[in-house]
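Removed: one protein chain of the complex. Kept in place: all other protein chains.
Presenting subunit A:
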Amino acid sequence: MNRAPKPRHVLGAAGTTALCLVAISACTSTDDNSGDGDTASSDTYTWWDPYPQHEESSEWEQRVDACGDEAGVTIDRTAYDTTALTNQALLAAQEGTAPDIILLDNPAVSTLAETGMLTTMEEFGFDTSDIDENLLAAGVVGGQAYGIPIGANTLALYYNQDILDDAGVDPASVTDWESLTAALEQVVDAGHQGITFAGIGTEEGSFQFLPWFWGAGADLRELDSAEAVDALELWTGWLDDGYAPNSVITNSQNTVWEEFLTGDFAFAENGTWQVNSAAEEADFPTGVIQLPARDGGVAQTPTGGEFITAPVQDDPARYEVTAQIVECMTTPEGMVETATTFAYYIPPTAEGQDALLDENAELEPWVEAVRNAKGRTSDDLGTDYPLISEALWTAVQNALSGSMSAQEALEQAQADAEAETG
């Protein structure tokens, strides 16, 4: 090997180092946004939503296109993953290339509204008084609604009828935590798996834990209350006793559903969006019960679902058409159509809910659940919610994995949440 001249070597190495380093900072540089934001011309309106599962030519895309046709424009739709959508929206707003319409996951609305990138519904002349207050709450910041829920969903407990029959469990007997745990014991004794849920370290983990957290009477401002510890101990107890598999710690809600569809599990915590799958894909009879509260009754569940929002545009002339598109998506008929397109989504107005029930009476328990559900950002949490939620799911992870007791995990979560929210 010849000895290379020194300077070249040094340069080469420094260059390689720099090259590799910069890749790290790529995480903060502008991602490509498919160019959709800035190609907007006067008769093309851009639309972002968090439904990548609905491809082009899907019913959903046709529904969106139809609303564009009605307003006499073309809608250019781009779908992102839920978390990515918030980031893309922030980047686009910073660049001044925000789309005309964004369908936002409800806890994200207050975060984006706070940045000043969303218009209020009042500016658009929409009346939001018909909408169920518990559903609209997530979109209200400082008394102003920054979006309209196009539908809502929430969680309940699906069960496998075959397994319950085999174990001799009557689903109607499950009315509080004690009877649920007793049912799980019976199921496991009969040689089946008990329950599966999502304890993953993301927003989904918090979403699935909240019915138990609220069902015990705990408050998100006080993560280390005795009630909160009770709720977390319910979950850790199930893991310790083998009523729930250890893999719940990494389960997303989709994984939970796939596990349930194997037919091995008696119960699965999941949402309205699986109603169709339960009817069509499960090769066993299924049923749904409300998630029980600790001492009986129905636990409050968190609302899920998207808001239709209209980001601020440089050219105010665009708002007129945007308003027509929003209108098209939020009429009672429009909401029922959305609800059935999504199989299923519960309309956020009483009128819409009644219309949906006329066609699908079997959705009654879900309509009931949505009416009782509670927005995650309500109780005036607003933009603090994402920070508290992160602390909460971390506590759930720490406790379920056994690295901390439920008490310790929640105490740390409360300390972290207080530090973050100030």
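We take it that a residue touches a chain if its C-beta (ideal position, glycine included) is under 8 Å from a C-beta of that chain, and two chains touch if they have at least 3 such contacts; residues count from 1.
By definition in this document, contacts and distances are computed from a predicted model.
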Could you tell me which of "Sugar ABC transporter permease", "Na+/H+ antiporter subunit C", "Spore germination protein YndE" or "Dihydroorotase" is the UniProt name of the chain missing from the displayed complex? "Sugar ABC transporter permease"
Absent-chain contact - pick from A:Q62, A:T83, A:N276 or A:T331: A:T83
Per the definition of touch given earlier, which of A:T250, A:S277, A:N372 or A:S405 contacts the omitted chain? A:T250
Pick from A:G139, A:P211 or A:P386: which residue touches the chain that isn't shown? A:P386
In the full complex, which of A:T46, A:T394 or A:Q414 touches the chain missing from this view? A:T394
In the complete complex, the non-displayed chain touches which residues of subunit A? 1, 3-6, 9-10, 13-14, 16-29, 83-84, 86-87, 90, 93-94, 105, 107-108, 111-112, 114-117, 200-203, 245-247, 249-250, 383, 385-387, 389-390, 394, 397-398, 400-404, 409, 412, 415-416
